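One structure, pasted below without further comment.
Removed: one protein chain of the complex. Kept in place: all other protein chains.
Chain IDs A and B follow the sequence of writing; residue 1 opens each chain.
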Amino acid sequence: MRSPASRVRNPQSAIRRGGLRVWGMLCLLAAAVALAGAAAPAPQAPQDLEEQVREIAAQLRCPVCQNLSVGDSPSGLANEMRGVIREKLKAGESRQQIEAYFTSKYGEWILLAPMKKGFNLLAWGLPFVGIVAGAFAVVFLTRRWAGREGATDGGGGEGVPPANPEDAAYRERLRRELDEFAR
Amino acid sequence: MSWKKALIPLAALPLIGLLAYGFTTDPRAIPSPLIKKPAPPFTMTVYDGGPLSLEGLRGKVVLLNFWASWCFPACYEEAPELERAWRAYRDRGLVVGVDIQDTEAAGRQFIDQFKLTFANGPDPGGKIAIDYGVYGVPETFVIDRQGVIAHKQVGGVTDQMVAEQVEPLLKP
Partner (left out) sequence: MIATVGSFVLFLGLVLSLYGAVISVLAGRRDRPDLLASARRTALVLVALTLLAAGLLIAALVNLDFSIRYVANNTSRGTPLYYRITGLWGALEGSIILWALWLTGYTALVAWRYRGAHRELMPTVLAVFFTACAFFFLVMTVPANPFARVWPVPADGRGLNVLLEDTYMFSHPPVLYLGFVGFTVPYAFAIASLVTGRLTPEWVIITRRWTVVAWYFLSLGNILGAWWSYHVLGWGGYWAWDPVENAAIMPWIMGTAFLHSVMIQERRGMLKVWNLALIILTFSLTLFGTFLTRSGVISSVHAFSQSSIGAYFLAFLGLVLVVSLSLLVWRSDQLRGHGELDAPVCRESAFLLNNVVLVGMCFAVFLGTIFPLLAELVRGVKVSVGAPFFNQVSIPLMAILLFLMGAGPLVAWRRATLDHLRRILLRPLGLAALVGVALYPVGRDYPAAVLIFALCAFVLASVIEEFWKGARARQRIMGEPLAVAVGSLTRRNRRRYGGLVVHVGVVLLVVGVAASSGFSREREVTLHQGEAVDVGRYHLLFQGLDAARESNHDRIWANVAVTNQGKPVGEMQPARKNYLANNQPISRAVMRSTLRDDLYVILTQADVDRTTGTHLATLKVLVRPLVIWMWIGGLVLTLGTVIAVWPDRRPSGVDEEAAA
């Protein structure tokens, strides 16, 4: 049985290179996912009037209920607001115009998501910035920790096995993978 | 190095401060963007009468009151007050009532109950109410002689409110 370590001349750097490429792939995947998610919320151009009403109503806050959208709210006022939206759509107004109308009557508060400008950008931007920074920190730290370990320890080897039931599964898997390498 | 670390626990304090600030605000009090702006024009059909439009009332002070027969107890408490104000100032000002989200029968019964003599009419579809950014009843707008909204009263109209907000506008 050939030892897996003999496949590569220098296990540490191979691992590091391999690791970096995997990181790159993962980052790309994550970015793609994030973009897809961010682009997602609105479906394609809705077909009928009612769907358009619902779409706009979902962005407005029902003034009498707590935290429900005008679309979801069963209250009388929400019903009337949906009626107003419907009429404005029939008159050819755009979504921005309708939202601006309600904002002029009730204030910014009527929009369920804060407008993406000025101070409000803090709410939209900070979490994203934080996560990206965190991801970079993780990449940086894991590379540093791996570098440190790689310098002191030889390639392969298990290190100190923790003595608990989980280890049995780990050893099992190790044995399986060693078997597969051997085939 | 260690004094910088001591800042970390203290970093919690601005958050506590922000939340404490929350005690001083009322999340349910929404300021109206219509104050000091021209009152939105409307036309409505009065109970027992013809059309009434806001433009026709220019030059007089208007107390525009939104109410409903199911609005208990606030609308019931302010109705006599509004009638009193109307009778006192009818040469210089007007009280106009808009009955929202109501049925005609219940609205008429409310008017009869309080023997209201000022103009009252329904608002089918809530267009007038939404145009004024109304989100509850009762709400009353004080519109001055130039047609500009001077004050919005959320909740029942009181003697004090009439004295402070309406009377100064009636002078010239």
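As a working rule, a contact is a pair of C-beta atoms (placed from the backbone, for glycine too) under 8 Å apart; a residue touches a chain by one contact, two chains touch by 3 or more.
Because the structure is a prediction, the values reported are computed rather than measured.
Asks: Of A:Gln52, A:Ser69 or A:Ser104, which sits in contact with the chain we cannot see?
Replies: Answering carefully, the residue with contact to the hidden chain is A:Ser69.
Asks: Residues of chain B in contact with the chain that isn't shown?
Replies: Given the touch definition above, chain B has residues 5-6, 8-13, 15-16, 18-23, 25, 27-28, 30-31, 70, 72 touching the missing chain.
Asks: Over the whole complex, note the residues of chain A touching the chain we left out.
Replies: Against the left-out chain, chain A lists 14-16, 18-23, 29-30, 33-41, 43-44, 50, 54, 58-59, 61, 65-69, 72-74, 79, 107-114, 118-120, 122-124, 126-128, 130-131, 134-135, 137-139, 141-146, 148-150, 153, 159, 162, 164-173, 175-177.
Here, only the chains that are shown with their structure count from here on.
Asks: Where the CA atoms of chain A average out and where those of chain B average out, how many Å apart are those spots?
Replies: 44
Asks: What part of chain A is in contact with chain B in the complex they form?
Replies: 63-64, 76-77, 80-81, 83-84, 103-107, 109
Asks: Which residues, counting only chain B, touch chain A once they are in their complex?
Replies: 30-34, 101, 125-127, 129-133, 135-136
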